[in-house]
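Every protein chain of the complex appears in place save one, which is left out.
By letter and in written order, the chains are A, B and C; residue numbering begins at 1 in each of them.
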Amino acid sequence: MLSVTQLTCQRGERVLFQDLHFELPDAHWLQIAGANGAGKTSLLRILAGLTEPVQGTVLWNGVEIRTERSLWHRDLLYVGHQGALKEELNPEENLFFSLGLEGFGASPTAVRAALQQFGLQGREHLPVRYLSAGQRRRVLLSRLLLRPGRLWILDEPFTALDVHASQLMTQQIQHHLHQGGSAILTSHQPIPLSGGSCLTL
Amino acid sequence: MQWNSFSDFVQMGGYAFYVWGSFGACALGMLLELWLLKRRRQTILTRLSGQEHLQ
Amino acid sequence: MSRSLVNWFKYASPASFYPLAGRMIPYFAAAAAVLGLAGLWIGLLVAPTDAQQGEGYRIIFVHVPASWMSMFVYCVMAFWSALGLAFKTRLSGMMTAALAPTGALFAFLSLWTGALWGKPMWGAWWVWDARLTSQLILFFLYLGFIALQSSIDDPRRADKAGALLALVGVINVPIIYFSVQWWNTLHQGASVSMTKAPSMAHTMLAGMLLMALAFWAYTIAVALARVRCIMLERELSSEWVKRNATE
Partner (left out) sequence: MTFPHASPFILAIRRDLLLAARHKTEIVTALFFFVIVVNLLPLGIGPDTDLLRKIAPGALWIGALLATLLGLQRLFAPDHADGTLEQMALSPQSFTLLVAGKIVAHWLVSGLPVVLIAPILGVQFDLPGRSLGLLMLSLLLGTPILSLIGAVGAALTLGVRGGGALLSLLILPLYIPALIFGAGAVEADLAGLGAEGHFSLLGAVLLVSLFFAPWATTAALRVALE
């Protein structure tokens, strides 16, 4: 369970939000909404432990995330804005290295299966440079199938996805929730899933 | 007192350029720093009073 | 109001340090003036002529205190940086930033007066003496610190990056000093070394110490004044600034 108390975020001289409270129990999800520049990404980065908040605490199962960084990052699966894909490498290599750097091995068959599930068969050996924005996004989301994680933090997961891929994505989240996981995501569109709540910044 | 006359003092036994160059540079450097500091403070105070006017 | 309260508790608070610094400045400024005048009196008027160097040696009364201060200020910066990284106090970053320009000034003055002293004594403005060389490198370290801090916009980030650089620098300063000395003994270019200061008369020592104390008081006064400016600049929108600025 993730619990957030009295969180305040400041960028430069501007206070983006203050005294933010919420709790996210297992098997639930939270949508974070708000206008552009309201601090959605900043909030996600604080939750992930990348940015230090001006004020407030983030607890994962009752433990401050910064004191047990390695444990927290084992449970956390963060898919950020930029995607962390190397243009020079093909999807298979990208996944192999990004999983390896996090200490999760993945067999080539599992990687290929995940890419296939997101409709990328035949493109495994093409450098990411040659893929479209939507296809890159699909490569990223294949990580969700390969890397275990109790809490998913997804920044705009539906961007650039077509209808079919969006449905696939929703199914993935549903499956994750059924297994007792939880998820936090930012999105501008309503998400057809039960067991969720919405936080507007 | 080491000096017989004021001009002796100024001449520094022939080392006037070096001695006064050193002491002068120190005085100049410090005064410059103080002046810059004063200007910095005034700039920020002007900005502050401008803010108050707006409110 | 709640935000300024938050600041009060979370940090070694600028709000309470600002007026305190303001009260301390006049004392240090007065001390700097009195000690400086006394030091100048002894150094320029009372101290006897040196047997070997004539009147030219009087540069020592500004050269040595400036060199001392430049090294001392860097160590103080490193101390504040370590404090800031360990305890995340906001004040320490501001203090480090406030000290750097004064330290750089003293490093520069030390080089300048060293050159003016070297020309009549050794016949050259600059020799690749170990002390001169390491002082030059110290000056570069100061410039690097100031350049890094001024090119990062977010003050919190600038403080942390600056603190790391100051610590890396302070580990390097003894290594650099040692290596330059080693290099100097290998090459033996300049046969005159600045370490062989003339055995000093008591009045000379007294004058030098007075000047050193004066520079010390000056540094504190200037750093406090500058940290007050930095506080105002960074917290322009907070409550305490509005209350204090008019005082």
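In this text, a contact is a pair of C-beta atoms (placed from the backbone, for glycine too) under 8 Å apart; a residue touches a chain by one contact, two chains touch by 3 or more.
Just so we're clear, the structure is a prediction, and the values are computed from it rather than from any experiment.
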Omitted chain - touching chains that are shown: A, C
Touching residue (missing chain; options A:55, A:98 or A:142): A:98
Residue among A:1, A:89 or A:191 touching the omitted chain: A:89
Residues from subunit A at the interface with the omitted partner, ascending: 48-52, 70-71, 73-74, 76, 78, 80-89, 92-93, 96-98, 100-103, 105-108
Chain not shown, touching residues in subunit C: 85, 137, 140-141, 143-144, 147-148, 151-152, 154, 156-157, 160-161, 164-165, 167-169, 171-172, 175-176, 178-180, 182-183, 186
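To be clear about the criterion, only the chains that are shown with their structure count from here on.
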Centre distance in Å when subunit A and subunit C are each reduced to the mean of their C-alpha atoms: 48
Rounded Å distance between subunit B and subunit C, as computed from the means of their C-alpha atoms: 16
Residues within subunit B bordering two or more other chains: none
Multi-partner residues of subunit A (at least 2 other chains): none
Residue ranges of subunit B touching subunit C (in the complex, touch as defined): 1-3, 9, 12-15, 17-19, 21-23, 25-26, 29-30, 33-34, 37, 40-41, 44-45, 47-49, 51-52
Partner subunit B, residues of subunit C touching it in the complex: 44-49, 54-56, 58-59, 62-63, 66, 101-102, 105, 108-109, 112-113, 116-117, 119-120, 218, 222, 225-226, 228-229, 232-233, 236, 241-242, 245
